[in-house]
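Every protein chain but one is kept in place in this view of the complex.
By written order: A, B, C and D. Residues from 1 in each chain.
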Amino acid sequence: MDRNQISKWFKNPGKMANKYSFHVVYFCTGCGIIEIPPSITTRWDAERFGIIPVATPRQANLFLITGYVSTKTLKAIIRTYEQMPEPKYTVAFGSCPINGGMYYDSYNTITSLDKYIPVDGYIAGCMPRPEAIFIGVTHLWKLIDMDKADGYKRYRRDYKFYRANQEQLFKELGWPPLFKDASL
Amino acid sequence: MEELKKKLLAYFTDLTIQIHDDYRMCINTQKETVVSLLNYLKNMGYEHFALLSCIDWIDKGEFELIYILSAYMEVCDKYQEKEQGIIIIKARISRDDAKVISVINVFENAEPYERELHEMFGIKFEGHPRLTPLMLEREYEIPPFRKDFDTLKYVDNTFGKIPSIEERKANYERT
Amino acid sequence: MRELELFFGPQHLGMVGNFSITLKVEGDRILKADANPGFLHRGFEKLMENRTWMQNFPLVCRINVVEPDHMELIYSMAVEKLAGIEVPERGKFIRSIYCEMARVGSHLFGLWAYANMLGFDTVAHWAMYHRDLLLDLFEELTGARVYHIYLRPGGVRRDFPDGFTDRLVETLHKIGGKVPDYNATFFENSIFKKRAEGIGTVTREEAIRMGAVGHTIKATGMKYDIRKIEPYDAYDQVDFDIPVRTGGDAYSRLLTIRDDMIESVHMIFKLIDKMPKSGEVYTKTPNPFKWTIPEGEAYVRCESSRGELGLYIVSNGGEKPYRVHFNTPSYNHGLTVLEKALVGESVSDVGNIMISLYVVAPEIDR
Amino acid sequence: MKILSLFISPLLALIIGLLFLGISRKITAKIHWRCGPPVYQPLIDVIRSFSQKSISHGAFFDFGIILSLSSSVVLIYFLPVGDLYAMTSGGLIAFLYLMLLGPFGIALSSAASGNPNSSIGVSRKFLLALAYEVPLLLVLLTVMTHYNTISLVEIVNIQAGTGMAFSSWALVLPGIAYFLILPAVLGVRPFEIVSAPQEISSGPVAEFGGKHLAFYTLQHALQLFVGLALFVNIFLGGGTLFGLLNPIAGTVWATILGIIIFLVKMFIVLVIELFINAVYPRFRIEQAMRYLWKWPTLIAFVGLVIVAILN
Partner (left out) sequence: MSLELLIMFAFGGAFLTYLAGKISSKLRDIFALLCSVALVVIVSSLYKVETTITLYNGFFGMPLSMRLNPMAWFFAIAIVSSSALVVLYSMSYMKHRERTDYYYFMLLLINAAMLAIVLSGDLVSFFISWEIMSWSTFLLISYNRNAALPAGIKYIVMSLIGSMCMLVGIISIYTAFDTITISEIVQHMATATAGYKLFLLIIFSITFGIKNAVVPLHTWLPDAYAESPSPFSAVLSGMLTRMGIFGFLLIMFVMVGAENSLHMGRGFFSYHNILAWLGAITIVIPTFIAMLQNDAKKLLAWHGIGQGGYMIVGIAFGTSLGLAGGIFHTLNHAIYIILLFLSVGAIEYSTNGLRDLNSLGGLFKKMPIAFLGGLLGICGLIGIPLTNGFVSKWLIYKTLILGKAPFLAFATLLGTWGTILSVYKFLHNLYLGQLPQEHQNIKKTPLAMQIPIVILSLTILVFGILPGLPLKSINAMIVSFGFTPLTVSIWGISSETGTLNMINIFSILLVVVAIFWLIFQAARKSTAVDQYDNYAAGAAIPKDKYNYTVEFYAPFYRMATPYLRDIFDMLYQKIARFTEFACDNIRKIYTGYVSDYIIYIILFLALLISAQLKWSVF
């Protein structure tokens, strides 16, 4: 944790601030949300690292997708993700967004999330403990340092791919494409 | 329980009633009788509509509707035998022409159950004001809870195969 | 006149769980509330038909994330009833202690949610901290924090570790010792009273008409509790009281929840006292991969922390269940009672009323 | 001094405001039995918001928030922090009106976004403002009538001679009334009705992101500073402490010490407010209005009657 290194702050304040002020979209996508209250309250206190939940996606820069994603939720997730301002990071939480987990044969939950929105990091487990969240966050710090947490860039670059996948799942998304001039 | 059975048999003609030792009463009836039977039982004090379920007996080409009733307490702080009783009403309908009269006029809270069964089994409840989708976002050709709905096949067709790590890497590095 | 449709959830700080309510609003009064579930629908009942009897345990506990233990319990009870398995005496006591611990944890979670809804962070943090203490015990007992999969048909997976009951008693004393603080800062806080009194009122007639169970009906004065009506496990061997209130509003429900939590703590002490000091904790069952259960059907019910929980299960004599249907308390509360209770209330109180009705979204969707 | 304070005052207010926001997060965390973020966390948040891309719902969405922040800075110029002030023109009345401009800018901006949550928040904001302005106006009128001036600087200067305003018994009741409404002025619980994230998704801020959010945070910090400083100026004697600094009056040291005393007073008031914040949930808006129009208004009215009779 290099929060106290002032020289880094002067070198790249935006990146440093993005690292140490994760405002999380409060979206209980799945059962993983049950470990979010413990990690933001007394016991684990995520606010130590500047992680707090915020009300709307406009103010957030981290999207924790906590658990399995049903199709109905996926629509809301895409909407919310597109409303977040860049730079934005997505961390999928639990096994289910990776490959469907134990719901691999469920007709209503998607199997892999990264076909629909880009994911910067996965925290595996069912369910991951609060400590795992913090380990995930430290990994995300490293990724940000290495400029590898570039999900939002990929989304912009491959928007046609993602949009095609989304439209294949939903007949009608209900909102126009986010980027007009996206290329595949 | 026995008294109730006698009364029911006196009142309705097309019932077969079994009573199990754990206060479960099982009533088999026709779908036309269900509403009046529920009404009668409600007036008898079995006011708690616990569950409306459906079983897909695909071999016989029938759906079996299960209505489960129990009773609230008559006196607030005294436990009687009646609350222990559970009445399970069964009615079979044809699988091809799945239609049944809605019971929401008898029990208000049957509404979401009927909506759900409509969505999951494709049973049409006549007289229900809003048979709109409840749970599902997508539309399914076969309602998913029917036995002939193959989930694995559906998942492979719709959500695609789960990409391996190599595929994911390739996807990430795609330019 | 322009209509306003306000969306409460799924992505909303005031929404605990993935659930959505579409509100038709005029000014800040709600004219019509339209509950919109299904964000967590995984089709459990369908999935369970494709898995063997024992394989279903990881699935059932995931139906309710706040309190998975009663889901395990009801499934075990149903399988036991179908297969005709008896639970040994010590196993029964362990099960009851385990379920009561889960109840306390669930109530603390509810307290967190309600306090959080009112912006009462301090109490929310306390409640979550105390729940964590309980989760530590669960972890020690079962190896997992949330999804324990501790119960099994015929008993529990393993006996209590050495000295577990002492640590349990200690932790419960810690939580119980904090109850006066909770009372002083939260339940008797004048502003909290003002916020909670008189909102989301459900009278007893309405509650009966809409099939309400659990605290919603207990807050109207009826001691409707399956633990008393149809005692299972070790509940017929201890004496306990069912706390009730008569108001029927959110405040009464909250107080019922608090009293129920205290009663549970006391009950755990009594259960520990009465528990046989040694003995088997489970009855042996056949090889789970070849286990067939005789044809039949069963409807079992138990009292979860949110009210009467039922399970209708049908076996066609095979290795897998033929049909499973959970009757969860949140289903009625979230889809019928909530829609009625919200009408006429202020936009400020949507979250409060929802929490006070104890609506847990995954239970509705399954 | 005035020229100097043109540059120093806003910087000081911003730094102190952000520091107070950080300290309040820290203290609240301690009350919650947790460690809490570092005190400079609000600054990190502001930098992060600036580095993020934002969305815009039109020119007035941008203009409103700029106006709001600017007017808050102008407000600082009118506010004596110890000896530090740049302007006196218009006195307390102009100050009251300028205090209005900040919320007004936010209201303009957030309503231009077209989000009903924002609109509800703004409607709550104005209702709450109406509710607490009634006792606040009574209190300020009492003070202005008592000291027979409309200038904020003069009010502070008179107190420097006589000690805190509380020591004059005619101003005890208004002081109590002001203290009762101070949480409402600062917007902390039990009056955290405007943002109410669990009810209306943070209200006016619902659509703010990126630099808009950064500007909002800065404005919030300044509002916190102004709210505390006004109370300190009017009732706690500003940057004086019972004539302690009189021997060295006029020197640079007196100015600096005056500012420090001022900040310490503000800090004490802040901590008291934080404790109130921690032990109460938030009101519903009509309950807040009813409360504010009952006791504080009554007390302030009695105070005004007493002062009006005395003069």
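The rule is simple: a residue touches a chain if its C-beta (ideal position, glycine included) is under 8 Å from a C-beta of that chain, and two chains touch if they have at least 3 such contacts.
Because the structure is a prediction, the values reported are computed rather than measured.
**Q** Please identify which of the visible chains the hidden chain touches across the whole complex.
**A** A, C, D
**Q** Among D:Asn115, D:Gln159, D:Ser195 or D:Asn233, exactly one should touch the missing chain; which is it?
**A** Going through D:Asn115, D:Gln159, D:Ser195 or D:Asn233 one by one, D:Asn115 is the residue touching the chain not shown.
**Q** Looking at the whole complex, which of A:Cys31, A:Ala76 or A:Leu113 touches the chain that is not displayed?
**A** Of these options, the touching residue for the absent chain is A:Ala76.
**Q** For a quick check of understanding: of D:Arg34, D:Arg189, D:Lys211 or D:Lys265, which residue touches the chain that isn't displayed?
**A** D:Lys211
**Q** Which residue, D:Ala13, D:Ile27, D:Ile44 or D:Leu67, contacts the hidden chain when the whole complex is considered?
**A** Considering all chains, including the one not shown, the answer is D:Leu67.
**Q** Since one chain has been left out of the picture, which residues of subunit C touch it in the full complex?
**A** Against the left-out chain, subunit C lists 1-5, 7-12, 15, 20, 25-29, 346.
**Q** Residues on subunit A that touch the omitted chain in the whole complex?
**A** Interface residues of subunit A facing the absent chain: 27, 56-58, 76-77, 79-80, 83, 173-175.
**Q** Could I get the residues of subunit D that touch the absent chain, sorted low to high?
**A** Considering the whole complex, subunit D reaches the absent chain at 10, 50-58, 60, 62, 66-67, 69-71, 73-74, 77, 86-91, 93-94, 96-98, 100-101, 104, 107-108, 111-117, 119-120, 122-123, 126-127, 129-130, 133-134, 137-138, 141-142, 144-145, 148-151, 201, 206-207, 210-212, 214-215, 284-286, 289-290, 304, 307-308, 311.
Keep in mind that, in the parts below, only the chains that are shown with their structure count from here on.
**Q** What chains touch subunit B and also subunit D?
**A** Intersection of subunit B and subunit D contact lists gives A, C.
**Q** Would you mind telling me which chain pair, C-D or B-C, is linked by more contacting C-beta pairs?
**A** B-C
**Q** On a C-alpha centroid basis, what's the spacing between subunit A and subunit D, in Å?
**A** Computed from C-alpha means, the inter-chain centre distance equals 36 Å.
**Q** Can you tell me which residues of subunit A touch two or more of the remaining chains?
**A** In subunit A, 41-42, 54-57, 70, 72, 105-108 touch at least two other chains.
**Q** Provide the list of subunit C residues touching at least two other chains, using ranges where the numbers run on.
**A** 12-13, 38, 41, 43, 46-47, 50, 125-126, 129, 365
**Q** Which chains are in touch, pair by pair?
**A** According to the stated criterion, the contacting chain pairs are A-B, A-C, A-D, B-C, C-D.
**Q** Inside the complex, what are the residues of subunit A that reach subunit C?
**A** Residues in contact with subunit C: 25-31, 33-35, 37-38, 41-43, 53-57, 68, 70, 72-73, 76, 80, 102-103, 105-109, 126-127, 129.
**Q** Could you please specify the touching residues of subunit B with respect to subunit C in the complex?
**A** Residues 23-24, 47-51, 53, 55-56, 66, 68, 72-73, 76-77, 79, 83-84, 86, 88, 107-109, 111-113, 133-137, 144-145, 147, 149, 151.
**Q** What does subunit D use to touch subunit A in their complex?
**A** Contacts found on subunit D: 25, 29, 32-38, 41, 44-45, 47-55, 197, 201-202, 205-210, 213.
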